[in-house]
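Just one protein chain is left out here, and the rest sit where they should.
Here is chain A:
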Amino acid sequence: MQPQNQDGEPEKIEKVLLMGRMSAGKTSMRSIIFANYLARDAYRITFTHDVSRSRVRFLGNLVLSLWDCGGQDLFMVQYFQSQREHIFKNVQVLIYVFDVTSKDFNGDLQYYENCLEALTELSPKAKIFCLVHKMDLLAESQREKTFQEKRMKIVEKTKGFEVDCFKTSIWDETLYKAWSQIVYFLLPNVKTLEKNLEQFCQTINADEVVLFERSTFLVISHHDAKGHEDMHRFEKISNIIKQFKLSCIKTSFQFQSMVVRNQKFTAFIDEFTSSTYIMIIVSDPDIEQEAIALNIKATKDYFEGIVSNSF
């Protein structure tokens, strides 16, 4: 039987494994993306005992079941033996975290291989994402080179699966970038959404339209009509809004919407469908703010339909 949510609608549950050796930073990144942690508070996090499971409702009926697997050697041994089936069965996504500063990279790779082996047997269709984490601890000039070296080794070890590698750090937008890609992969209906956004963007004569997931502010879809140069802009925006939302909580307010402008642009960020926020960038000074607000309102229901019928 398919699991259902409170309203009796079917839910789609995706099992996501978060693995890597101890102190690689798994729980820190999970807390920052899904639990509204600030990067600087992450030092409070202690090691994860066994497996910590959490459910994240994502876009209406899509639920991520996130298995944060503690990386102590003792637990790792158990995962591959007594809990093997329990852990590695029905996995849609494996996110494996490498600590870039690790002294024992070969040991890390060994564990990674063990994971793949178990997946080949129990979830051969899983998608693999590797995050080379804690990049901030390397000198700027070293980062790309070190990352490519590690990536080569990881790809070499990955047989029978597709793997995407990202370099990440909790201190900048790279973490958001990586997770947005992961989420993007999980959304089946992304193409339709993109096409509709494109049309919406053209109709209202905007420079850019971006859709964010409501609670995490991860980017779901976007359309760029002008060709903006900054590749990391969405992740930056996610970070900015999230920081602001946190300050709101501290001061007992709740963020609802914003308009920011100067001579060059006007940016609207507003609640959109029940699970998303929308951002619209306009540079044409003749477009009235009220018109944009009205257009957002008018298309809400239509997009609500697309987003919730994603599967």
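What we mean here is this: contacts are C-beta pairs under 8 Å (C-beta built on N, C-alpha and C of every residue); 3 or more make two chains touch, one makes a residue touch a chain; residues count from 1.
Assume contacts and distances are computed from a predicted model.
Visitor: UniProt names the one chain left off this complex as which of "N-acetyltransferase domain-containing protein", "Geranylgeranyl transferase type-2 subunit alpha", "Serine palmitoyltransferase 1" or "Ras-related gtp-binding protein c"?
Guide: "Ras-related gtp-binding protein c"
Visitor: Touch as defined at the start, partner being the missing chain; which of A:K103, A:K125 or A:K264 qualifies?
Guide: Touching the chain that is not displayed is residue A:K264.
Visitor: Of the residues A:R84, A:K157 or A:K236, which one touches the chain left out of the display?
Guide: If we include the chain that is not displayed, A:K236 is the one touching it.
Visitor: Extract the touching residues of chain A with respect to the undisplayed chain.
Guide: On the chain A side, contact with the omitted chain comes from 40, 228, 230, 233, 236-237, 240-241, 243-244, 247-265, 267, 281.
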